[in-house]
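Only one protein chain is missing from this complex, and each of the others stays in its spot.
Our next item is subunit A:
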Amino acid sequence: MQQTSTTFRTENLSVFYGTYEAVKNISLNFPDKSVTALIGPSGCGKSTFLRSLNRMNDEISQAVIKGKIWIGGEDINDPSTDVIQLRQKIGMVWQKPNPFYKSIYENIAFGPKYHGVKNKKELDQIVESSLRKAALWDEVKDRLKQSALSLSGGQQQRLCIARALSVNPGILLLDEPASALDPVSTSKVEELIVELKKELSIVIVTHNMQQAARISDYTAYFYLGTLMEHNDTEIIFTNPANAMTQEYISGRFG
């Protein structure tokens, strides 16, 4: 893999919930400007793994993290790391669209406002560019003041992606971003992911094998908290090294 692959990676990462080891000793590279798909049966630890990448597991009191997560030579679990700044660099989008109960404009302007952008013109610009990046601008430009909840589910999810992009992250974490959407919205979100990877590195958890095959450059197969196989997506889907991976992606298992 490329040279840049060392900038964002995990090294022997384990996550415990109390005594239960949800993620076991995983070392993974996330190359820059590429999409890495995490696949595996439910409860295999891929979401937990994803959540530890922006320290979202801090919010769960029993979660204990061992090992290292490197971003550009910094271990994000180091006590000196400012988690607020860290999360600004790593955007995250969940399975269920969860816009704030505010207007479309306010949803996007929310993050930048936190980080000190006060100028109205600047905010307008961020809102427009974020919505454009999320391919939502043309649909909502005439009703930015309306409640974000008036949008359809697919639009809400793209709004959430735009919201994540508003603080200019270098990394985007997606936790089954399309599993609650209809096929048309799903394909829009997928197109968007392919478009976005030109600028940032994306880690996506998905249960949809076709989706992983369509949009990702690298695929990692998780099983019971262990990383079974990690390789170029093409190799995983055509010639996996592990028999279990083969069975899972062909639908015979899991």
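Note that in this section contacts are C-beta pairs under 8 Å (C-beta built on N, C-alpha and C of every residue); 3 or more make two chains touch, one makes a residue touch a chain; residues count from 1.
In the analysis below, contacts and distances are computed from a predicted model.
Going by its UniProt record, the hidden chain of the complex is named "Phosphate transport system permease protein" among "Phosphate transport system permease protein", "Carbohydrate ABC transporter membrane protein 1 (CUT1 family)", "LacI family transcriptional regulator" or "Ethanolamine ammonia-lyase reactivating factor EutA".
Although one chain is not drawn, the whole complex shows that of A:10, A:34, A:54 or A:233 it is A:54 that touches it.
The chain not shown here is touched by just one of A:12, A:27, A:98 or A:152, and that residue is A:98. Residue positions on subunit A in contact with the hidden chain: 54, 56, 59, 61, 84-88, 90-92, 94, 96, 98, 100-102, 110-111, 114-115, 147, 149, 160, 163-164, 166-167, in rising order.
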